[in-house]
Every structure is written in structure tokens, then in C-alpha cells.
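In this view, the complex is presented without one of its protein chains, the others remaining in place.
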Amino acid sequence: MINVLEIAAPTLEWMLLSPLLVILAAACLGVLVEALVPRDLRYVIQAALAALAVVVALGLTVLNWIQAAPQIAAMGVIAVDGPAYLFWTLLLVFGLGGVALFAERGVGAGQSAFASSAATVPGSPLEREADKLRREHTEIFPLLLFSLFGMMIFAAANDTLTLFVAVEIFSLPLYLLTGMARRRRLLSQEAALKYFLLGSLASAIMLYGVALLYGYAGGFQLADIDAAITAGAGSQPLLLLGMLLTSVGLLFKIGAVPFHAWTPDVYMGAPSPVTGFMAVATKTAAVAALLRVFYVGLGGLRWDWQLLFAVVAILTMLLGSTVALAQNDIKRLLAYSSIAHAGFILVGVVGAVQAGDDVSLSSVGAIAFYLLTYGLATFGAFAIIMMVRRAGGEANNLDAWKGLGRRNPVLAALMTVFMLSFAGIPLTAGFVGKLAVFASAWAGGYGWLVLVAVVMSVIAAFFYLKVVVAMWFQDADEAVVGTVETPSLWTWSVLVVSAVGTVVLGLIPGGILGLLADAAQFIR
Amino acid sequence: MNPYIPIVGMVALATIFVVISMSLSLVLGPRRYNRAKYDSYECGIQPTPQPVGGGRFPVKYYITAMLFIIFDIEVVFLFPWAVAYRQLGTFAVIEMIVFIITVFIAYFYVLRRKGLDWD
Amino acid sequence: MPLPLLTILALVPLVGSLVLFLVKGQAGRLIGYGIALTTAVLGVLAVVLQAQGVPLAEEVAWIPQIGAHYALDLDGMGAILVLMTVILVPVVLLAEWRVGETPGARWSGTAFMALALMLQSFALFVFMASDILLFYVAFEATLIPTYFLIGGFGGPKRSAAALKFLLYSLAGGLVMLVAVAGVYAVTAAAGSPSFLIGDLVGAEMSTTTARWLFAGFFFAFAVKAPMAGLHTWLPDAAEQSTPGTSTLLVGVLDKIGTFGMLKICLTAFPEASQWATPVILVWAIVSVLYGAFMAFGATDLLRLVSYTSVSHFGFMVFGIFALTTQSISGSIFYMFNHGLSTAALFLVVGFMIRRRGSQHIDAFGGVQKVAPVLAGVLLMSGLSALALPGMGSFVSEFLVMAGAWQRFPVYTVVITLGMVLAAVYVLRMYKTTMTGPVTEQVATHVTHDLSAREKAVVAPLLILLIVFGFVPKPVLALADETAMETMAIVGVEDPAPQVKEGNR
Amino acid sequence: MNPEGYLVLSAILFAIGVAGFLLRRNAIIVFMSIELMLNATNLAFVAFANYHGNLDGLIAAFFVMVVAAAEVVVGLAIIVAVYRARRSASVDDANLMKF
């Protein structure tokens, strides 16, 4: 029988949680702005508000990182430790990129990439009306912030229940954003539907895993689970099943085989800014959560899950790199590439080299760096994808990219840089990322896995080159050629930052890598 | 005995009563076939075929349903808080105020976007 | 810290290439050439200083977490290859002065120069790197300009060839990446991770690990220095790309392979390399003979030349893994000579093809009647390729033989077959193309003899070949230095009786 | 008290949910099966809470309810949008992206 509850007023570390709170407050404020501010002003205010909020949160995060000691905050719900700061910073940086891409109105006849009125039936007079009136959804910014908020919690969640709630917090806005593309709306809505159904399935399964883990450990906190495992109490089947089911949800969010099915469709259907943001931020958050859950909570089981993840990683890399070869739609191609990257990241996860061990580069640091490089390249690539257009919409078919090197060498060169970074060619950040991940995996005693991963990355390199070849070595077919529209400052800034970052991190990664390596100590 | 047992008893009793009386009427009532009678009623005009499952109805109702869910969930949170109000003390009150305000923001948004209007 | 000469040397061409992407036309080409010459001067300077024992080494921590350093140094072999590179690039640039106007050119001549210079810069980095990661980075980075060089200039199927080249190299490179990661793991396990070759020499690792790592590196190098079986990208690339590109490819880029074998495989994994020696020697011999036979059967001039290189690389590898001071220094010297002779061969053949408009060997005949100088030049370079006494290549080849004989007489006998074959295919090529009656095709197309520019291109190469043929001393000294060190590290004694080099 | 029975029940419900998700084609029903899974989990939570004698599980049930509600709202919105756009809620009709 349950004993009656005795309540002690909970305590909150306001300063430590301030980044989260700032984002949340800004999101709520955004909703109010939607309700109160006249339509013409909304866009400016919302964009500014979102950008400001993210910047402030970033500042606070860094401030805390510098001065505050790592600790468990908010009654053990959120662990504000090195990795948390690390991934928060990453997420916020990516969030900033997302805001910038969302705010882009320079391309496409001065209209954003989002539907003028998502509630209207595609092709209906209502929709035409809305287009004519140049309506636009400025809700996208609050949605972005909400999802960012969820991701930040996800990355720092110290108990499994919070983990689940966070998943939903950041997924639901993304589902909606996915369905809001301005063009090819049927496709977009369909993508949203698929994303939603599969996503909620995954989170439901994960929730069941959480329940089982709770049943095993009698508590939600990762520390409890860890303690229970070390104590060896409880029934093992419960534990193992719980671990499996929990990993499903996380792997889904990462986009690992066999839970990758949503990726290509969603990437293709969602508006490019959303795709860019989703591809990067979701992966980052999910990887962060995965690391925390499995290193902190289920560290005792590592011999079980290392092998599991090794297999998953291999499958993921294999499928991602091979299927991508067949793609002709650049967004689809990037989708499969992101699957492949998920595989490479998992290789790092398998390594499971703790910062405690006498290795200067822990898995967490390596993976964080990998995510950073991947994020930069992805944002850059999607910024360019937004710029290459024809007939009003984006020209996502590779044919439209042929001869881009002729028409716009600078852009083509940038795209090449990003592609090379994806492929992990030296002198780009991607190379250092791969090296770091592989090194940590090998140090963790998984040399054979590294070997496989390398073979895969050779295959992967092939389809990135397909893009490069199309741009430089193939002549444009006038019928389908895409023209480059010069975007506003927003996208340019994203583009420049990504490019510079990719090159600089490729040449002198020392500083950042050091930062990451130092920060990679989990606490329970 | 478990306090739910009377409820079960009542349910059983009511069910028996309802079923019996309904079947009774089936027994007592006459049977006269008439095609028009067995047609679904539409004031005499030719009935518009209605797909099983109700077919389509205004989105308004969906919206109502969604709003209902949201606010119902809010109530779900209010109930336990209200019951434990005295034990929980000030902090909980503040929390609740924040919570209600947050919900109000959403409510306000819907209100302003005419989500609550029946044109 | 003194003036970082090596860094400057390596960066000048890179900066130059970046500049060239902005400048266009004649001016651009002049600037490019100027840069190439500057680099040459710097390179020679560096080599001279190194020869006088001035310390040039540079070392800065690069990625401390994984123990990577930005470390450059110039040992004997490095000096030789740097010398070769800085000589070859201007020559090639001069030879390809008009590449922009050729039908197969996608971009302007300046673009070609820019890419060539970029390639040179990376190559220099490779030759001077004393940190494995830096080495690897530069090693892979060379692919980018090369890829565009092949894909951008040359024959109709060039982009396919470029892709083939890239994938082969990438495969090799990424396998090497595994080994690099392994190096990290090994050194990290041994205490502090480090990629310095010097540290790696000392590092203790289990035999199996060492062998795996050795295999990883060797595979990459075997792809680069095309050994039979992994070579198939080379003929295609050579056939499709312009002679200039092929020169850089075979002359400079492929040397990285043999260079790496010596610098990394041997020094870092001595035990493993000795363990692998028998296999590799056989493989080397196979590629010598295979290359020779293929060259013999080749009907396309460029393919023929590339196959000769396959055979020659076989010689080098043979020399390296014969593990005697002489053979090793011979191989090193061979790299140098081979660079020059192949360059000459490719470029001259290039001149022929430019005139005739066909690469097919039977499309020529009796050229020496209409273009005697051209014929003469071809003969010269051909002879250098078949290592005629008096040519630099002879010295190196002889040293390899002499060195190898002391340890592997049987193999050596077999490999001499390669020399004979070389003579055959070179002379056959000369005979079919130059001698005999003038075909009217030739008469119509081959209207004029070598132009001043073309002469200026070939002259230095041949002169150097001959010069080093008679006074190999200065270069050999450098080569010996490396050879000694290597032997010391590997810990193998030359089998008595010692044969003094130059005693012939 | 031992949670066996409740667990079995919740497992069965969960399985039904999964099966419904995999087998049914109508988006709404697919979606309902997801809700069923969530509620099955709730049952498990409560059972475990009873078993461990702490309140966490019950609180979890609350959160799950809320999340489920939020999901319903978003999901209904999306499904209705699709439904209105193509007058069919069958996930099989959502096939623009087959390739």
C-alpha cells in the first residue's frame, strides 16, 4: 500500500537552469506576440526575439560553464554537468543557425519557406487567398524555441521520465514544422504524418522501456538504475528488456537502422530550414541523451549494449551509405547521409571511453566534436540548398545542380567544402571528427569496428562526390537548370560561419577539441 | 468489503433492468415493415448517403475536441493540487499560478486567432 | 625560433594557387610561373642548407588531445624528393603553358597552374612531414587538386578516370586512416598519444598490432606507388589526363608511396617489415615484370609510359625491401631519376600527341624525318628510362641490383629480366614511331619540330639526367644518409662483404 | 502485492497497440493504437509504483497522460490536415514519397 505523501517544497537552482528558462520564456512570449502584435510587425519581432533569446541563453550557458561547478539540479531531474553544458552550447549554436534559416525571406519572391496558411487545404481558394495577402506563419519561431527547449532538457535529463517528456516536448513542434512547407504541401503534410506516427510509436516504445527500468530499479533517476545494476538486484529480464526498448526511442531520434525509415521522407518533405535544424539539433540532443543514459545509467551493462550498438552502427552505416548512392534528390541524399553519420557517431558511442580513463580524448568529446563538424556542414549545405531554385521552388534534383561550378563558382566551392567535410577528407573539419571518433573507438578496443567504419566511409565518399561531380564536371541541362537566388544576410551569415568553421576546425581543431575533451565528465 | 463492490452491484442491476425492459419492448411491440420507415430519417427527402463512421463534419469540432483535451488535462493537474492544497503550501500555489498563466497564454492565443469562434 | 623555411617553402605555392584562382589570363600564368620558380629557388636553398647540416626542423603542437604535431623536417630522402618536386613543377607548367586552349580543357590555364601549385604544396608537406597525422592529412589533401587536374583537363573519359583515381586513393588513404587511428591508440595506451614518427619508433606495441598497422600503411602506399594489382587507376588516369598532369601524378605523387614505405613502414615497424619482406619482394618483382610486359603490349603511348612507371616502381620497392644500405639509397636515388626521366618521357610523348592528335602508337611513323629534334629527345628520354649507362637512372638501378644481390641473388637475377624488357619496349616504341617511312598522316600533322618553349621544357630534364649520370655523388650522399639511418633503425646489418658504393 | 497480473495485462495491451499500429491502415486508428500503448505503459507504471511502494510511478502516469494529450492534439491537427487535403485518412494513400 502506498504511504501518504509528505511534501517538502522543492528547490530550484535558478541560475543553473537559466538557459532553459530563458528559452521557454521567450517561446511563451512569442505566443503572446502572435496573439497581440499586428500581423505586419510579427515577423520582425519574432525573429529578433528568438535570436535574442538564443544568444542570451548561450551567454548564460557559457557563463555557468565557466564558473558553476557541475551538479544535479532541480531535484535530481536535470544534470548540469560538463556534457550538459557542452551539448547545450552545441544545441544553442545550432538553434541560432535554425533561427537564421527560418528567418530567411530573401529567396523565393521574398516569402519564407513556410506555408502562408498551414490550415488551408492545399490548392484551395482559401490558400490562394492567403498567398495573395502574403500571410505567413510567424509561429515557427516559438515552435522552434519550444523544440529547442525540449532538446536542451533531453540532453541533460537525469531521469528517464524527464527523458520521455523532453522527447515529446521537442518532437511535437518538429512534427508541426515538418508539415508547413510552402511548396509541395501534400508532400510536406504527408511527411509530417509519417514523422508523427513513427515518432510517437518510437517514444511510446521508449516509454515502455522507461516503465520497465522503473520497475527494475524502483526509481527514475539514472543514479538509481546504476545503483540497482551494481547491486545486481531485481530481475534481469526486466532490466535488459527495458534497456532495449529505451534504446529504441533514442536510436529512432538519432535515425539509426532499423529505426531510420522516417528520415528520408521527412527530410524531403519538410521545409529546408526545418530539415537543416532537425537534421542537426535532433541528432545532437538524441546523441547526448543516449550517451548520458547508457554511460551513466546503464554503464554497468556496457558489455551488453556495446555489442548491440556495434551491430546497429554497422547496419546503419551500411544502409546509409549504400542507399544514398541511388539518390538523385539532394535532400534525400543528405537524409541518407545523415543516417550514415548516425552510424559513425554510434561507432564512437561503442568506444565508451570515459573521460576518467587515462585517455586524453573521451568518446563524449570526440562525438561532440563530430556533431559540431556535422552540424556546420549540414547547415551550410541546407543554406545552399535553399538558394538553388527554379520555378519558384527549390531545385532539389541533382540535375538542377549540374554546372553550378560554371554559374556560381563561389557557391559550388562552398558546397564542395561541405561535401568533402561530410566525406571526411582531410583539411576539412569532417576529417578530424572522423579521426577523433575512430580513435576513441579503437582506444575502447573496437579496432575491427573502426575498420568496418572506414570501409563504409569510402562508400559514403562516393555519393558526396556525386554532388561535386555534378557541380563541376557536368554541363547544365537548360531544361532543369537551377538558378541561384541571393538570399538575405541571415542565410549568408549561416553559410559563412559554417564554411569558415568547417575549414578552420579542419586545420586547427586543437582548441575546440581540447575544450570538449575537458568537458566530457559525466556526474551522477 | 471493498467500496467498489456496491458500484459493481448497481451497474449489474441497472444493466439487467435496461436489457430486460428493452428486450421486453421488442417482444411486446408490433412488427410492421415499411420501406420508408426503415430509411434513415431526413424529413421525407431522399436521404443523403452517409458513410459508416459518420463521414465528414466541420473542423470546428476537431478544434473543440483538442481544446477540451488541453483544458481537461489542466483540470487533471488542478484536482490533486486542490486536494493537497493545504499540505503543499506556498510553493505549490506559485507553481500553480505559473502553470495556469502558461495555459492562459495558449488560451489567449487561441482566443485571438478566433479559434473559439463559431462564425 | 628561426625563420620557418620549410613552412614557407610549402606554403608559397599554396598561397600562389589561391591567388591564381582570382587572377585570370596571361598575367595569371606569368604569376604562377613566377611562384613556381620562387618555390624552386626556396627548395634548392632548403636542400643545400640541409646538406650542410643546418637544422631546419620545425615542431608545434597541433592537436594536443591526440598528440598530433605540426612537425616538418628534411632528411636526405625528403631533400631529394623536394628537389625533384620543385624542379618538375615549373617544367610541367611550362610544358602545359597552353593547356587552357586545348579542346579537353574545362577551365583556363591559370586554373591548371593553380591546381598544380596546390598539388605541389601538399606534396612538399608530405615529403617534409615528420608527424604521421600531418603526413596523412597532406597525403589525402593531394587528392583534391589531383582529382580536379585529371577531371578538368584531358581526354573525353577523364572524369571517369578521375573518379577511379580518387576512389583508389581514397580507399588506400582511409585504410591508412585506420592505421593512423591505431597509432593513436597504441601511443595513447603507451602513455601519451603522439603521432611523431620519432616517438613511434620507440613505442612498444604487440607484434600483431605492429603487423596490422604496417599492413594498413603499406596498403595505402602500395596503391599510391602503383604495385601490380593496385595499379589499374594509373594507366587510365595517364591516358585521359594531359601529359603534364601525368607527369605530376607519376613523377611526384606516386613517389609518396615509396617515400612512405621507407619513412613510415620501415622505420616505425621494423619487425613487421622484415616479416613482410618476402611477400613484398615477390610482389615487387611481379609488378616489375608485369609493368614491363604491359608496356610491351601497350598500343597507347601514354599508357605505355605509365606501365613503364609501374615497372620502375617495382624496382624501387624491391630496392627498399631488399634492406641493404646500397639498395635503399639506390631506390631513393631511383625515385629522383625516375621522376626526371618519366617527366621527360611523358612530356615528349605529349608533344608528339599534340602534333599528331592521336595517342595511338601506330598513328606515328618516320617522325624523325620531319622532326629530328623531337626524335632525338624521345630517344634520349627513352634511353634514360631503360637506364642506359651514363644516365642517372643507370646508377640508381645498378645500386639497387648490387645491393639486393648481396641478400637475394635469385630475386635479383629474375628482376634483371625487367631491365631487358625495358630496353625492348622502349626501343620498339622508338622504332615504330620515329623510324621507317613517313606516313602521310604524320606528314600532314607533324609539320614543325620542337618549338623554343618545348625545348626549354625538355632540356633541363635531360641535362640533369646526364649530369647525375656522371656525378651522382651529391645526391647519393643525401640518399646514403637516410639509408644508413633506416638500416640502423631497422637493425639490419649489410651482409659482408661490404660493397663500397660507386665502386663499379 | 505482486504486479505480475497487471504487468501481463499491460504487456498484452501494449502488444495490441503495436499490432494495431502495424496492421491497421486508417491513420486515426493507427494513432489510437499508439495511445493504447501509452495507456498500457501507464498501467505498468501504476503497478510498479504499487510494487515498490513509492509514488514515482503514479506521478509518471500523470505526465504520460499530459504528454498523450499533447500528442493527441498535434496528431489530430496533422491527420485532419492530411485528411482534408486528400479526403482520405488511410496511411496507404500517403504514398507521394514512394520511390
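The letters A, B, C and D name the chains in turn, as written, and every chain counts its residues from 1.
Here is the rule we use: a residue touches a chain if its C-beta (ideal position, glycine included) is under 8 Å from a C-beta of that chain, and two chains touch if they have at least 3 such contacts.
We adopt the following convention: contacts and distances are computed from a predicted model.
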| item | value |
| --- | --- |
| Complex member absent from the view - protein name from UniProt, among "NADH-quinone oxidoreductase subunit H", "Urea ABC transporter ATP-binding protein UrtD", "MrpA C-terminal/MbhD domain-containing protein" or "Nitric oxide reductase, NorC subunit apoprotein" | "NADH-quinone oxidoreductase subunit H" |
| Which residue of A:A130, A:L301 or A:V350 touches the chain not shown here | A:A130 |
| Contact set of subunit B toward the excluded chain (per top definition) | 1-7, 9-11, 13-15, 17-19, 21-22, 24-26, 28-32, 37-43, 47-48, 50, 52-58, 61, 64-65, 67-68, 71-72, 75, 78-79, 82-86, 93, 96-97, 100, 103-104, 107, 110-111, 113-119 |
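Everything below uses one rule, namely that only the chains that are shown with their structure count from here on.
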| item | value |
| --- | --- |
| Contact-richer chain pair (by C-beta pairs counted) among B-D and A-D | A-D |
| Most centrally placed chain - per-chain CA mean versus overall CA mean | A |
| Subunit C and subunit D, separation of their C-alpha mean positions in angstrom | 65 |
| Residues within subunit B bordering two or more other chains | none |
| Overlap residues in subunit C, where contacts from two or more other chains coincide | none |
| All pairs of touching chains, each written as two labels joined by a dash | A-B, A-C, A-D, B-D |
| Complex contacts: residues of subunit D adjacent to subunit A | 3, 7, 14, 17-18, 21, 27, 30-31, 34, 37-38, 40-41, 44-45, 47-60, 63-64, 67, 70-71, 74-75, 77-79, 81-82, 84-86, 91, 94, 96-97 |
| Residue ranges of subunit B touching subunit A (in the complex, touch as defined) | 84, 87-92, 102, 105-106, 108-109, 111-113 |
| Residue numbers on subunit C that touch subunit A, as the complex places them | 61-67, 106, 133, 136-141, 143-144, 148, 151-152, 159, 162-163, 166-167, 170-171, 174-175, 177-178, 180-182, 184-185, 188-189, 192-193, 212 |
